[in-house]
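Before anything else, here's the structure in question.
Yeah, one chain of the complex is gone here, protein chain that is, but the others are all in their spots.
A and B label the chains in the order they appear, each numbered from 1.
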Amino acid sequence: MYNLKTARLMTGNDAAAYAVKQSDVDFISAYPITPQTIIVERLSEYVASGELHAEFVATESEHSALSACVGASLAGARAFTSTSSQGLALMHEILYVASGLRCPIVMAIVNRALSAPLNIHGDHSDVMGSRDAGWIQIFAENPQEVYHYLIQSFRLAEHPDVLLPVGVNLDGFTVSHSSEPVEVLEDSVVKEYLPRNERPRLDYYSPATFGAFALPTHYFEFKVEQDKTLRKAGEVLDEVAAHYPSPEGRLRKIDKFNEDGRIAVIIMGGTTGTLRYAIKSLRFRDFSLISLKLFSPFPSRELVEAVSDADAVVVMDRSMSPGAPLHPLASNVATSLYEAGVSVNLISVVYGLGGREPTIKMVLEMFEKVREIARGGGKRLSRLFLGYQGDGL
Amino acid sequence: MMQVSKLTDLYGREGLSPGHTACQGCGATIAVRQVLLAAEPPYIVVSPTGCLEVVSSQYPYTSWRVPWVHVAFENAAAVASGVEAALRALEKKGLGKRQKVIVIAGDGGTFDIGFQALSGAFERGHNLLYICYDNEAYMNTGIQRSAATPLGATTTTTPTGKLEMKKDITSILVAHGSPYVATASPHLWKDLANKVRKAQSKEGPTFLHIVAPCPRGWYFDSHLTIKVAKLAVETRIFPIYEVEHGRYRINYPVPRPRPIEEYLKLQNRFAHLLKPENAHILEAFKQWVESRWNHLLKMAEAFPL
Partner (left out) sequence: MRQQPSMLIPIVFEAGNSAQRSMANWRSNKPIIERNQCTNCLICWIFCPEPAIFMDESGNVQIDYEHCKGCGICAEECPRKAIKMVMESV
């Protein structure tokens, strides 16, 4: 059995740092950026106080932070970094190298809007700009999930059948800076859950070449193989989660609430709680809520199973794909439904850009509007903005 | 530290295998071979994107007999920081052993795109040896100008000759407080080898700047690589010196420099400098060489090693 200590009051950032400390990382490199900064402040305190035995390298940019993590990971270390927004954008080039060189780096991504205009508040534009970089992407709803998911991420990343980097996403401010009681595991329990696996590493006594270039004769195979591995990581995740000592903390790909509702709402991240509250407390019993915890590899099968009987499916995107037929999450959902032959009334909602957090009142208005569309029947696609003060909802 | 005094001290320590695809007479690979022959094991090599990376690592082949990693163009010093710090952490935890870290980068990856990561790594004081093989342009993409391209040289992006002076990279690294910064030339192989060993024996970030003539990009015949390197030194264009904790020593004094024209006329990249209408550029080039040499003499006099 697992052994829980008394719950501690923690923000999402605190919970992230605490999980990383317990995960016994060897190497951390990072660069300050709001709203992520507190994670690495806490970690540098843990290193300074001797609670965490790791090298903390305060690099001169996020690009160098991730580059240093790649070097550290290839040298055999358990490496962690965290960033937000512009920082993730600056890392963009190296995101692809980290996955291509199969580095099991774990990164906390404290989601924040991208400039311009400059904005330090929450949305998912940053990670969605990196969605094709070949990382496993996990979304946490609250500090407790941040804690549990980060620990499981190290085991998933380092699994011999995976060896891929993992991003654990938490919404800027609403999750990163909100305090909640967080139940934590004993240090020894975490240590036991995260054994050290051997993997190829830089070593003078068994010299290997990492980062060779591939001509058209080989490149294609590497990339397809990488995609296959990423897809398979979804199965490995089930195994990794099943062994996690806290049953309620196990990472499930999707989390369902009020499954019998006829209108399914799909969302990721911190706003899930607002929707759950609205459905539960305000008796919108015709709505079911599907919180997606795993975005990449996309859990199409589980998602289709969850929504195939619904009268309407609402997909909540906290970012946009300008000029695209659909926004990132809605696009993945639509493709999954199409592949499964499910034709349903689909409503794409964009919300919360640049930190415009949906209030209960806004959510209720959206639910009313969605009901109206669902009642109209048909198998069409509708598009809404939630909280946009122009010509939207 | 074992001093290198004869070639048999180096024979049999090859770190680079043949079968790489460098051009005939490549100065960079001569420099890299000499570095690896001298380097004290155990070590790990980090390279950014560039000629060296491309000629040595075409999957499924590698010319590296030692552990080697390439990540991207602008971040070799950052990757090396990660390797170095990670091995330190792993050793403390009993999960690995420390090994030395050597970066081998071209001038583009050092003077230009890799400059921020280089400065960051030196400021943080990582224990690494950073080697720049300087062929004075982006040769891998087809001879475009870099901050290391000298005044007057034609490249494919300075078709009428570069208008700016070469960046003084060694002074910048001395200013970072590095315990050891030096220059070397492959024709002075013994000096080069001992500088590699001296740099490796220091704690902290050290820098070795090696002139690497490029037959293709400097436009000279492939058998002349070592001659061109020698002339760069003997005309005072590429002074050979070392700076230990801010104290200077000129390792190869050039009391009677050869005429600069001897160096320029061997290379077609400078052909136009010898035309009468460009006499003023030639004059500026000569003044640059003289002022740098005089500056170096004064530094060696004021802060002798």
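As a working rule, a residue touches a chain if its C-beta (ideal position, glycine included) is under 8 Å from a C-beta of that chain, and two chains touch if they have at least 3 such contacts.
Note that the coordinates shown come from a computational prediction; the quantities given were computed from them, not determined experimentally.
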item: Contact list for the unshown chain, restricted to visible chains; value: A, B
item: Which of B:226, B:271, B:284 or B:305 contacts the chain that the document leaves out; value: B:226
item: Option touching the unshown chain, where A:200, A:247 or A:376 are the choices; value: A:200
item: Residue, one of A:100, A:234 or A:387, that touches the chain absent here; value: A:100
item: Selected residue (touches chain absent from view) among A:210, A:295, A:367 or A:385; value: A:210
item: Where the unshown chain meets chain B, residue by residue; value: 7-8, 10-11, 14, 16-22, 24-27, 29-30, 33-34, 37, 56-66, 186-187, 189, 215, 221-227
item: Where the missing chain touches chain A, by residue; value: 100-102, 160-161, 163, 198-201, 203, 206-212, 214, 221-222, 225, 229
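Here is the rule we go by: only the chains that are shown with their structure count from here on.
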item: Separation of mean Cα positions, chain B and chain A [Å, integer]; value: 43
item: Interfacial residue positions of chain B with respect to chain A in the complex; value: 41-44, 46, 53-54, 57-62, 64-72, 74-75, 77-83, 85-90, 92-93, 95-96, 99, 116-117, 119-120, 123-124
item: Chain A residues within the chain B interface of the complex; value: 26-27, 29, 53-55, 57-61, 63-65, 67-77, 79, 93-94, 97, 101, 196, 201-215, 218
